[in-house]
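Everything on this sheet refers to the single structure shown next.
Omission of a single protein chain aside, the complex is shown with its protein chains in their original locations.
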């Protein structure tokens, strides 16, 4: 029986912050061995990363296509590949690995076009593989608790949603024109690499997914006003949303809100109560029930649901952070890979990681927001 | 030289919570003497209130029209009247007093129709009187500090506004039909008394005014989605806004958000920083400057502006609350009444109380939101 | 039947912050009329205050002894006097009014010596009068809720207490010698006026009283370390405490803790739960029960006790602050004065204001702390 998986990475060279989060997260439980990689188009960086991770030099590839083909052909091939590149490469890379029979965990947003996203889905089904889109915040313990509470009816029928993701790191780019496509933000603001949206694509999509994950509701339509401030892509977005159950709400995402670093806040309001989760304080969850004092749930406490207990790592009061959210995504993902490899059926619970359907929804959301804003915030269906 | 004013009240019988806030607020500085009143249409209640306030029985009126005429004709007439009745009576009462030469402080929203609001304005000008619309939150010390900071350029050009006013007290009315027009909410949900809006009219209008007060910006247009949940008037509203300077944002007002009592929160984002004020914690102001640690300003500290110093009452750390906000409104209002009575010119600073223009803007805002929602959240200009 | 009281004031001239809080607080409910005063030893200030409060000039006294005697002899004499002077005058003034048959509400600390305090108590009993020592924080709505919760057993047996009162306003005096006896702090740091303690006397005593009020427990002994930093009186105190039930804890009071304005925080720990109240955020109370999520109680909610409901003024979410705490003290105090005047028996509930026994306890606490610190923090019984 298979107990440990082999995996490969495309992207995530040593100077990538998110790359290190992937390798730490994947390795957290000792269930995954990094066995192949195509870390960088820069030959030296690629080599260096391979050495750092102590990978067989024959499995350090300079080309993802070659990697997909060669790995796909090996006896001891990787069980999955993590794609941690800029957005524009996701689709081609994911396609290559799927076509070669290798499951994929891909960074979000999944790809540029809805048609591409759906093609990847059809490939997954055709090849009977697994696919995860790394909406990492869904890995947080208390996001899972929120999902349990909301979907078990604890707060009644959902009637309003208020969610935001505010950052400040691009405020200096306001009014500066194209020459600001540099540094950290570089590719995210370049339409050729990032796609049709910067702010909605990078962080607005996290709002959409986190809300969807917690509520189980899909969006029906959006009315979005994106602000570009003279830049090629959006830096700020205020969005009216309507869910398939008729509930309304707002999503606000911004990279120009001074005083906010990485402020994802999700508030779900129901007829019986509400929940609020704040990404920068992930170890608490605010839960309100009609007519009762507001409650603060703390991760690791015995009153939490089985789902939260099961994914818990540290005793209450010892903060779990982003690495653990990644580790939790990987734990479930690797668990599913192993079950499948061992011929077991996957239950709904086993599939508790962001799916290709979530990825498709994300691409639709981005397109709908951009289209709506082009029409001066007219409603656009997803 | 006149040092103390006489005033009257229409509404505010002893069982009215807001009535007591008016009388305490007006009397806070020992500058106003309650001298006449028409407290209730209920004769006994009216009498009882008059006795409680130790008012000359000849000046306890059963009819506001009679009060306006008789007071207007007295030598020792009241210097102003406070109108604290349900919305539908504001216009007629205000008109009566203005026509009889008496200045007016009126609860918000000013009146039902924009034309009425403008008529009141023309009366104010014609009769050379003063008029205040009681957007009480602008009386808070740190709201004034926020205004100073924003309007002095401390946070740069305004690029985004995110404001909300969330309450929970009507959540039980969802789906219950018209029979819920009872109790506290009673008249606020009755179109004949409250006007075309409940939630936007009662609390959304406070968002509009507080943002306008702090930023000095007027709204250009709104795209609003109001939720009625089977009730005659709105209980929930999500609103995209555009200001005259082109900045966008959202205003969310709700009376069905469990976990929120009286949650007015205003966040103004500029190119150089941001400010955040939370009504339930009015003695602090969060101020962020680009590239610097987030700062918490506390009322009463020496680093605050002259405006905040001047209106300050208690040493820092001793909480000032709603009564003080009212007292501050009245302090400036009575100051203006006295200056005018003494033949002095009023400076801009002397006029630091919510004006009839603010009242008109509020009525326009309510109308625009309702109209927009009727058009499925199409943009409507104010 | 008597419905309104007359009262007088000693101290509280117009430039006194706490004076204005007294007059606003006493007048809040329209149940008290300020009818006499001896506001200042400065003749002009005294006159001016009398005029401001519109007091009969015959009842504006330049001398408290004269006031006590003349008022005591009037038909329409004041029902009580408020003493709001520096500490050194409390005893003589209180004695004078008691001896002349007038009930007393006195600022804390009650007086210098324990014997004086006990003499006042014997006078109160002898003359069958009422006495209140103005530990104003006990007037807060949620302090009363905390008392209800703790004394009804909600948190079990008390096993630990952690309370603090931190300010920063004297930090500049560190190491500056006696010449700093100026300004705001002036008399508080002058042993002749303030007594044997500055910091413990002024704010440490509030810790002692608030804890005692909430828990119903008296202190058995203290082990205190006071810091003087070269000043004549203490600026900082760290105190181990032991209660009569055997529970331990710490009280920390300081006027040199930068970052703290008026930080009274009381945390009571029991075998079943805990409560935490923070003076600067008086409208919330943190309540924890073993094995359950932490709860945030909000003033004005229906789940609060009858005691909290009864003293409530504003709807939930509209902040009540220091003026309301004073108003609540006065409400109960005046209620007791009226009942007594009308020949009614006072129930325990009617006596819900800080008593002379509380005042005595406060003086004992100050003495015990100073004595303990002189003995290098040896235990000293109260």
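Going in written order, the chains are labelled A, B and C, and every chain counts its residues from 1.
Here is the rule we go by: a contact is a pair of C-beta atoms (placed from the backbone, for glycine too) under 8 Å apart; a residue touches a chain by one contact, two chains touch by 3 or more.
Here the structure is a predicted model, which is why all the values come from computation and not from measurement.
Which of C:3, C:74, C:248 or C:310 touches the hidden chain is settled by the complete complex: it is C:248.
Only one residue in the set A:281, A:349 or A:376 touches the chain that does not appear here, and it is A:281. The chain not shown here is touched by just one of B:188, B:225 or B:298, and that residue is B:298. Counting the whole complex, the residues of chain B in touch with the unshown chain are 287, 291-298, 301-303.
Chain C meets the missing chain through residues 155, 159-160, 162, 164, 168, 171-172, 174, 223, 225, 227, 229, 236, 238, 240, 242, 248-250, 252, 254, 256-260, 267, 269-274, 276, 286, 288-290, 294, 376-379.
Interface residues of chain A facing the missing partner chain: 17, 20-21, 24, 27-28, 30, 52-53, 167, 260-263, 279-283, 298, 300-301, 313-324.
In the analysis below, only the chains that are shown with their structure count from here on.
Two copies of one sequence, chain A and chain B, touch each other mainly through matching residues, since over half of the numbers at the interface are common to both.
With centres set at the average Cα position, the gap from chain A to chain C is 56 Å. Chain centres here are Cα means. That of chain A falls 44 Å from that of chain B. Across the assembly, chain B contributes residues 260 that each touch 2 or more other chains.
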